[in-house]
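Structure incoming, see below.
Missing here is one protein chain; the remaining ones are kept as they sit in the complex.
Then we have chain A:
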Amino acid sequence: MPVAITLTVNGETLTRLVEPRETLADFLRRDLELTGTHTGCEMGVCGACLVMLDGLPAHACLMFAVQADGTRVETVEGLTGSAALADLQRAFHERNALQCGFCTPGMLISAEGLLARKAMPSREEIRDALSGNYCRCTGYEAIVDAIETVARRRAAGEAALPFAEEPA
């Protein structure tokens, strides 16, 4: 039997009926069409499904949508809209820290989570923090470089340049 849940997704509070067996990842992707959240393993290993749940990175594949009742969820779409990830996105773009892009939303959320915990992580700490994010394309180094750059820029108080193009 479908169950009603109420949660805030990307700043919008909504109520939906969900199947008890539906994961949060499937709920976001299918019911809300937020397909920026990906699934690569559906068992909490690859990190492609990471979203911000009450401000902390969480695996959307590992929890049921019903468990997200009452929470605040932010996905890559929402974090792009609010420009929260703009400096990371820009640095990833400049450094070519993505190829196929399938791991990228999860990587950005992991990176954001790391930099919130630790402003100036070492390369080693960045690599450790990314252990739950698989990337099959890049070999990781460019991602580490991009995150390092953002940490430095944030520490220097550089205002994030917008990532999205403004409508003309």
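Just so we're on the same page, a contact is a pair of C-beta atoms (placed from the backbone, for glycine too) under 8 Å apart; a residue touches a chain by one contact, two chains touch by 3 or more; residues count from 1.
Going forward, contacts and distances are computed from a predicted model.
Asker: Name the absent chain as its UniProt record does, using one of the following: "SDR family oxidoreductase", "Peptide/nickel transport system ATP-binding protein", "Carbon-monoxide dehydrogenase large subunit" or "Nitrite reductase (NADH) small subunit".
Answerer: So the chain that does not appear here would be "Carbon-monoxide dehydrogenase large subunit", according to UniProt.
Asker: Hey, which of A:Leu14, A:Met43, A:Leu56 or A:Ala155 is the one touching the hidden chain?
Answerer: A:Met43
Asker: For the full complex, which residue in A:Thr71, A:Asn133 or A:Thr149 touches the chain that was left out?
Answerer: Residue touching the chain left out of view: A:Asn133.
Asker: Would you indicate which residue among A:Ile5, A:Val18, A:Leu108 or A:Ala151 is in contact with the undisplayed chain?
Answerer: Checking the options A:Ile5, A:Val18, A:Leu108 or A:Ala151, the one contacting the hidden chain is A:Leu108.
Asker: Name, in rising order, the residues on chain A that touch the hidden chain in the full complex.
Answerer: 19, 21, 29, 33-43, 45-46, 48, 75-77, 80, 89, 92-94, 96, 98-105, 108, 123-124, 126-128, 130-131, 133-144, 163-164
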